[in-house]
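Next up is a structure, given as structure tokens.
Only one protein chain is missing; all other protein chains are in place.
What follows is subunit A.
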Amino acid sequence: MDSPPILSLLTEDLLVRVLANLSDDSDRKSFRSACRSFLRVDSLHRATIRILRPEFLHGLLRKYRAVEAIDLSVCPRIDDATVSVLFGGDAAAEWTRRLRRLVLSRAVGLGWAGLGMLVRACPGLEAVDVSYCCGFGDREAAALSCAGGLRELRLDKCLGVTDVGLAKVAVGCGRLERISLKWCLEITDLGIGLLANKCPDLKHLDISFTKVTSESLQAIGTLQKLEMLALAGCGLVDDIGLDNLGIGCPSLQVLDVSRCDKISSSGLISVIRGHSGLRQLYASYCFFELSTTLLYSLTELKNLKTISVDGAQVSGSSFHMICTNCKFLVEIGMSKCKGVTDTGLIQLASACPNLKILNLTCCDSITDAAISAITESCRNLSCLKAESCNLLTEKSLDVLGSRSLLLKDLDLTDCSGANDAGLNYLSECSELLCLKLGLCANISDKGLSYIASNCTMICELDLYRCTGIGDDGLAALSSGCKKLKRLNLSYCNEVTDRGLQFLGHLKELSDLELRGLVNITGTGLAALAAGCRRLSELDLKNCENINDSGFWALAYYSRNLRQINLSCCAISDVGLCMVMGNLTRLQDAKLVNLPNVSVQGLELALRACCVRLKKVKLLTYLAFHLSPEILNTLTARGCRVRWD
């Protein structure tokens, strides 16, 4: 069969370009199922792959010859044995050599032996992400340090990594350019000092929420190429450290000193003096008040694009200073700032026409006038967070809908001004991707249907406690917003089984919160499970009327489910065993207060899935009733048991 003429015009390089612009998974899926030549282009040029079932990895890699990056973070069972099967052997040799990036985030079952093997098998590794592998320690870091070509490493929340492990990495991977050590609580100044000594090429360094002191900053100051430094929540860093930073790090562009309790304006000023090239400055929850000297020093930052001063007290003069000194701001964070007024924001809006992202969370004294001024001057506004701004009325939504046509992200949580008429105005923002309407009790199915009919791009919608929303609204949603991925319907008590049946038409839906929906039963859940095959996170807490038939359907259909919250559900022993045993991708389960489940039933259910679980929440008293074997097994596999 001859290919249509239009496709013959599309040469392979053109197709590759088209493909490069398709970031969304579903779009890519549509692309490759269009025709054989598209599929060929896709399989030849696909560079990254994220898999849920590692058993298919070899087959997939035979098809995709150009894969350089593998993401195993959502696989439930990545352990030493799996890794040795995947990466060991001759079959793997060919593709492991071209592997550049590897995401092993939350691979809690993996040990140093497996990691070592993996690193040896992939000599070309340039980036590894082992963040949130809470059990990882020095031995794992040592295994990683064998990857000499590593440029990028994420060790976030690897709680066991100490200075020794970091030293291993620093010595072994001397060409590191990016490293993130967020939440590595064992890291001290010694480790950071050695890192700065051994890895002179570092560009990005994140040591947020660690216990480093100003001494580290002295060492970090020697890094000539450092562009990004995050120090959020480093409570031991003080002005002396910032002074040191001020005379070092000539290439610094991004600095995050949020929640550093010990620093004051003078420290930050000395950093600003030394770095006129600073582009982004995050100083949330540092200062009680924004001092005028600090704001004055911003004059030197000609390239400043982002400033975040959440939680500080601002005054009219502060706004004036910002307006006169920072003309090119793109992003401003003023959440929970006291003293944010309409006049201030009007000034700011006229001074910063390039503004795209504005966070005004909890600035409760602003009115429609401010929003009007902002929409008038900042035509590129793409993100507005106005949670708890109770003085805003539908007029604000009107101006947003008529002027801010590029708006993608809007947070109106707890804004009583958001009503059906307002949503009608807002539906003009057809680019909207994320809309948060939680606690907006004034919206009803009618308002939602306006949004659903016009904002078809929406992929995240929060309707938490929007008690006016019912099945009809969901019907409109399911027909309009086909791209919806995340939906929160918690405590929308009007929703019944019929609503869930509509939701079953949203094929893309992956995260769904249905907390406290007492009117849904097993029938609704069965319909939902049968329809939403991509469902990966489901919260059914307090859905007391779902019976086992619903859970059986869930166990049968939702094979991609990764997280489930069944707390306070009426699930029985058998139902729980079915769910936990059959859902082979399940990694995180909250199983608190299950009135119809016996200890034996829970034990059996846990045994059925103990090799896959990464996180489980149980009632405290069960610690003494469950068998020690199952608890030992869980902990040995790296599963974190949270006792409630």
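Descriptive notes on the structure:
Following the convention adopted for this analysis, a residue touches a chain if its C-beta (ideal position, glycine included) is under 8 Å from a C-beta of that chain, and two chains touch if they have at least 3 such contacts; residues count from 1.
One rule holds for everything that comes next: contacts and distances are computed from a predicted model.
From the set "CNIH3 protein", "C2H2 and C2HC zinc fingers superfamily protein", "Pectinesterase inhibitor domain-containing protein" or "Centromere protein W", the protein name that UniProt assigns to the chain left out of the figure is "C2H2 and C2HC zinc fingers superfamily protein".
Contact with the chain not shown here comes from a single listed residue; of A:Ala142, A:Leu426 or A:Ala555, that residue is A:Ala142. For the chain missing from the display, the contacting residue among A:Glu68, A:Glu126, A:Asp163 or A:Asp588 is A:Asp163, taking the whole complex into account. One of A:His45, A:His58 or A:Lys198 touches the chain omitted from the figure, and that residue is A:Lys198.
Contact with the chain not shown here comes from a single listed residue; of A:Ile49, A:Ala69 or A:Val171, that residue is A:Val171. Within the entire complex, the positions of subunit A that touch the omitted partner chain are 111, 113, 137-139, 142, 145, 163-165, 167-168, 171-172, 190-191, 193-194, 197-198, 627-629, 632-633, 636.
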